[in-house]
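The other protein chains are all here in position, but one chain of the complex has been omitted.
Going by the order they are written in, the chains are A and B; count residues from 1 in each one.
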Amino acid sequence: MKELFILAVVTVFTLLTYWLVEPFAHSQMHKHYESEGFVYKDLPALTKTGDVARGKDLVMGAGACAGCHSIEVEGMPAPMDAVTAAQSYGVNPPDLSNVGAVFDAKFLADLIKNPAHALMVEHKFDVNKGQMHPMTQFYGAGGDIDQEIADMVAYLQSIAVKQEELTPKMAFETACGRCHAMHYEKWTQIGTKPAFKKKQDSLAFDAKVLDYQDALSKYMGTLPPDLSMYIRSRGEHYIKTFVENPQNYLKGTAMPRVGVNAEAAEKVIEHLEDVGDSKRHERDAVGRNVMIFIFIFAIFAILWKKEVWKELH
Amino acid sequence: MAHFTKATSLHDWLNQRLAVDTLRRVLATEYWIPKNINFLWAMGMVLAITFGILLISGIFLLMYYQPNVDLAFDSVNYTIMQEVGYGWLWRHVHGVAASVVFLIIYIHMFTGIYYGSYKKGREMIWLSGMLLFVAFSAEAFSGYMLPWGQMSYWAGMVITNLFAGGSLHADGLVEWIRGDYVPAQAFLNRFFMLHVLLIPLAILGLIGLHFGALRIPHVNNQDGEELDFEAEAAKYKSGDKKGSKVIAFVNDFMSKDMMVVGIYLIFFFYLVFYHYDFAMDPVNFDPADGLKTPAHIYPEWYFLWSYEILRPFSTDVGLIAFAFAQVIFFALPFLDRSPNAVPASRRGLFKYWFWAMLIDMIILTAMGKVPPEGLFSTIGLYAALTFIGLWIALPFITKFEKKV
Partner (left out) sequence: MKNSSRRGFMGKAFGAVAGVGAVASLYAMKRSWDPLPSVKAAGFTTLDMSGYKENELVTEKWRGKPIFVLKQSAEMMKKAEANPKDMERLIKIGDAYYLVCLGLCTHLGCIPGYDSGEQTFLCACHGGMYDFTGEVTKAPPPRGLDIPPFKIDGQKLVLGEEGPEYKKMLESGITLRA
């Protein structure tokens, strides 16, 4: 009995110290934000039903989207290579094939109408001060602008892959990959680095990446970090809430609100886990087996001790 | 040349050359431990097992780790954690064990303080144990540098800056320790050497000294009773195991040790697989960047109490207080002026001293982690002053202690 009391005292002091040093201290160091579940409360709801055919005409025509954006699924290539695009706009405009599946519809609508607002970078691109966001806003094609935008969003959703076909890697590359590298899977901002036979070709590719990163750094103020280990250094909750509203954690940052829908967010997290914590399934499986074993080990140790001490008490 | 006869068995052959039977008696089956002990007496074995776990997991990390500033981070977080078969297991085991070992060290230390196991002939056990604490601290610090993450770099920067000695401005000394103006390749390589070779050798030597220092005074017991080990051993050997006040190391003490170890390992492996962020701080999963300080820098939890003694004071005063905190525990056997070697509960004011010290160190630990602002820095200051005050008071409290 005395021993149990001593064990209780040791346990209480240990748990107290743990609580003070971990949960308590971290709550003092970092403000906790609840996720809004990617509902984008601040953005207006979509009131019009979009027409895909009209949307396609607008995207190809008055929307002037193809002036900067490739749409590979429709066979439309990018107007210029990634490095030149970055040097012109700061970042390579994304291919639009899957944006309909990755980004939230309200976000896409607001993005077309007012990019700096949707991306939450108005502190950097203040229209009133004449600071224009590289993506020009859509001023309408002469009709009801909200209807036109709804049509364009509907079209983008129609050409995108289905949710079931959207892989974690695709979601990551579309949502994050033009600014963030992931060298653990050889992902650079201009695409996955291929295997080169000749050293000159490998170095030439690296030089292109560096040129792109220079342009990006100038645009963003600093180079967006490599995300290979971000799932371990930041964790799922921080990443999700950060991506919903970067200004909460880093006020004044140039990082835009990403605008992913809830399913794409899950897939982005899964991709970060695949790259930064790829052994998590093995860890769970081995962990279960080790815990079962160590319980059995402890039981046999207790039984042996009891046998030995029977004649000592 | 000793006289050797033809061996009757393999056992006899070894016995004639290595005296294995004598060794077995002296180190195991007739190494006498008091029976009046509790599970806290198993902490030494738990430490030995944990040190063994650190050594073995360390061996497999060492096979793939690259002590180069450009390669270190990825050699750990890509190669070892994601490529090497079970590499993630060795890394998790090593990181968790390095943190948990200090929990056990503190429990072991405070057990010794509570039961008076540092006095009346046991001073060398205490001193060698404190040296082991210092060696383990150096080993932990040097090991933390190796992943070369943000925390590795900035902890390295801050702790080596301490050696500038405040107003002494010994910048030359700091640069000599680092081998460079800032923590860089030279710094990483030499701390790799310390972590992998020099300090482990020192630890092994000190463990030998610690065990050696234990033999003559013998292990203490829950009541601090001075036992006649010869008499009690005779009782045991004659068959009166129940009546004897001693037990044999093997199998008696060992079986209880293994029971405690078994339960400890449940706790340990739970942490390894399911709850390891406390031991592998997320900040260290950012690669080291000498041009960007993290928003919050803090040492590992086991250094926090000592770090907090440094913080509330001005630079020079803080350094003096810090140095005081590092060495004062060595002086315990000599500052305690009472001859009583009994549990603290029977030692009048010392009982309050003990719990005050324990609680004060927990408060210092907590304050060492939180940002040094407002209420926290005030509490930290008073806790640091209390720490110093308790040690100054110790000789006086114990001088007037009633002899038990």
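As a convention for this text, contacts are C-beta pairs under 8 Å (C-beta built on N, C-alpha and C of every residue); 3 or more make two chains touch, one makes a residue touch a chain.
Quick caveat, the model's predicted, so the values are computed rather than measured.
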Legend entry - Omitted chain - touching chains that are shown: A, B
Legend entry - Of A:D126, A:D206 or A:E311, the residue in touch with the unshown chain: A:E311
Legend entry - Touching the absent chain when the full complex is considered, from B:V84, B:I104, B:A233 or B:M280: B:V84
Legend entry - Sole residue of B:I37, B:A72, B:I104 or B:M258 that reaches the chain not shown, by the stated touch rule: B:M258
Inset, instruction - Could I get the residues of subunit A that touch the absent chain, sorted low to high? - result: 293-294, 296-297, 300-301, 303-304, 307-308, 310-311
Legend entry - On subunit B, residues whose C-beta touches the chain left out of the figure: 56, 60, 63, 79, 83-87, 89-90, 251, 255, 258
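We take it that only the chains that are shown with their structure count from here on.
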Inset, instruction - Calculate how many whole Å lie between the centre of subunit A and the centre of subunit B, each centre taken as the average of the chain's C-alpha atoms. - result: 42
Legend entry - Sites on subunit A touched by subunit B in the complex: 2-3, 6-7, 10, 13-14, 16-18, 20-22, 24-25, 28-29, 184, 225, 228-230, 232-235, 276, 278-279, 282-284, 286-287, 290-291, 294-295, 297-302, 304-305, 307-309, 311-313
Legend entry - Of all residues in subunit B, those that touch subunit A in their complex: 35, 38-40, 74, 77-78, 81-82, 86, 88-89, 92, 103, 107, 241-242, 247, 251-252, 255-256, 258-259, 261-263, 265-266, 269-270, 272-274, 277-278, 280, 282-286, 295-296, 301, 304, 358, 362, 365-366, 369-371, 376
